[in-house]
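The complex is shown incomplete by one protein chain, all other protein chains being positioned as in the whole.
Per-chain residue numbering starts at 1, and chain names A and B are given in the order in which the chains are listed.
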Amino acid sequence: MARTEIRISGLGGQGVILSGYIIGRAAAIFDTNFATMTQSFGPEARGSACSCQVILSEERVLYPYIRKPQILVVMSQEAYDKFAPELADDGILLIDSDLVKINGRHGSAVTFGIPATRFAEELGRKIVLNIIMIGFFTAMTGIVKEDAAREAILQSIPKGTEELNLKAFKRGLEYGKELRAKGTSKTKAASKPSRPAAKGKAAKASP
Amino acid sequence: MTQTAQATNEHPMAEWLRMDRMPHIWCSTCGIGIVVTCFTEALKKSGIDPNTVAIVSGIGCTGRIAGYIRLDSFHTTHGRAIPFATGLKLGNPRLKVVVMSGDGDLVAIGGNHLIHAARRNMDITVICVNNFTYAMTGGQVGPTTPTTAYASTTPYGNYENPFNLPRLAASSGAVYVARWTALHLRRLTKSIGEALHKKGFSFIEVVTPCSTLYARKNRLGSGLDLMRFYHDSSEIEHHAELEKINIEFQKKIVVGKFVDEERPTFIDGYNARMKEVFGDKFKEYGEENGQN
Partner (left out) sequence: MVPTDPQGVLTGAHFLDGDYACAEGAMAAGCRFFGGYPITPSTEVAERITQRFPMMNGIFIQMEDEMASMNAVLGAAWAGKKSMTCTSGPGFSLMMENLGLGVMLETPCVVVNVQRGGPSTGLPTLPGQADMMQARWGSHGDYEIIALSPNSPQESFDLMVDCFNLSERYRVPVLFMMDECVGHMTERVVIPSAENILVEERRYTADPPDKHLPYKADENLVPPMTPTGKGYRFHVTGLTHDERGYPVINADAQNKIVRRLVEKIRKNAADIIMLEEEQVAGADVVVLSYGISSRVVIPAVEKARSQGVKVGTMRLITVWPFPEERIREIAANVNSLVMVELNLGQVFLEMDRCARGQCKTFLVPHCGGWVHDPEDIYNVLMEAAK
């Protein structure tokens, strides 16, 4: 794995930073990669569009910021509008299709949607949205190992919430796996509304 | 002082002073020496091991006290004696920490530290020598200079309102507050003794003569005249209503002990809270944390 740049984005309070932390931790502590996470601070981290950056690499990360993320995880429309344009041409866009409406094509990037908000509500706690997204991320990118992600989640969440969070992770992971099993590999076509993978609202709306 | 030393072989306070630093820099009839005497008397009577007492001073005439009293003593920067003392006390709770400094040092440049140490009920004693002026720098107006009084930077008379120090200290949370003048030797000594034994933030204002600058600029006569004025114009009123004890130029000075109450100190509060949270796992922070 060469250098992979990832941006996780959404609203303040959605657990955006924690998602980046868990992905980085999974790679750097429970796997054998180098990971560098940086985050936006100040008012930006407290309201509206909030994001963090994770760089995964086989070698030590030197340049600390991302420039053209290969993976963009989006959990709010505002974050989508703000960050989608920077996505690398061959990148992967992962969205919560309940919250994000795709309104453009992003080079040859592929988009995968998951109704994560609905899943979170089904699990009884909207707060696990970010963990569902991590499960989805793990399935769709394969960049962190399942076990590493699971371990990183367990080590990063409040005690007593393990079961809920593991369920959330599993929900995201399995949805992603199903999507892939249905033949939706990382192709341009994945973002087309006609594909079976595009179950979410957002994907339906994409051009 | 020096005359006494000549008359007997040893200065009666030799044990408490750095005699190798005498003569001191204070002017004749200055009130700071009186405060030093009262403090050492009080300390002697207190039964406190002097080796555990630390003096912290800031800058100014009174700031030099730390240099003359033979105890562990720290002469710090202007205004910062209280935060230095805070670190000293928290670093080694076994120490009895006393701040002695002037009105400009403690109340102007260091005013924020004074109110916050009082608010926290930091377990230290603060003795504020109030001579109504910045004496070391030549008699400028200060935060306690009475309105209309002359100073080198108020050549037409002071047009600001001074602080009422006991009220400031009390409303900030001090658990012991008193005011005396340099004339009230016995009462001041007793008061310092009480303050030393008081757990928490104790504050004593001592109104002292500065004949060289304050008295001269205001044509108040000699140091003796100022002592006479204290004699004639001070009124003892314990637990006086603090809003009524402002010091106005050459008017009545209300003295006495105004506040003497109990409240948990900073360390008490910390220990209580942590015990609540961590139970027996928490080891209390206290005297055994005094290292070295």
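Following the convention adopted for this analysis, a residue touches a chain if its C-beta (ideal position, glycine included) is under 8 Å from a C-beta of that chain, and two chains touch if they have at least 3 such contacts.
Owing to the predicted nature of the structure, the values given are computational and were not obtained by experimental measurement.
Of the listed positions B:Leu43, B:Leu71 or B:Leu220, the one in contact with the omitted chain in the full complex is B:Leu71.
Residue-wise, the contact with the chain that is not shown comes from B:His113, picked out of B:His113, B:His184 or B:Lys257.
Of B:Lys45, B:Lys244 or B:Lys283, it is B:Lys283 that touches the chain left out of the display. Although one chain is not drawn, its touching partners on chain B can still be listed: residues 18, 20-21, 50-52, 54, 56, 66-67, 70-77, 79-80, 82-92, 94-95, 112-113, 116, 266, 270, 274, 277-278, 281-283, 285, 289-292. Take chain A: the residues that touch the chain left off the picture are 21, 24-25, 28-29, 34-42, 44, 61-65, 152.
In the analysis below, only the chains that are shown with their structure count from here on.
Separating the centre of chain A from that of chain B, both taken as means of CA atoms, is a distance of 62 Å.
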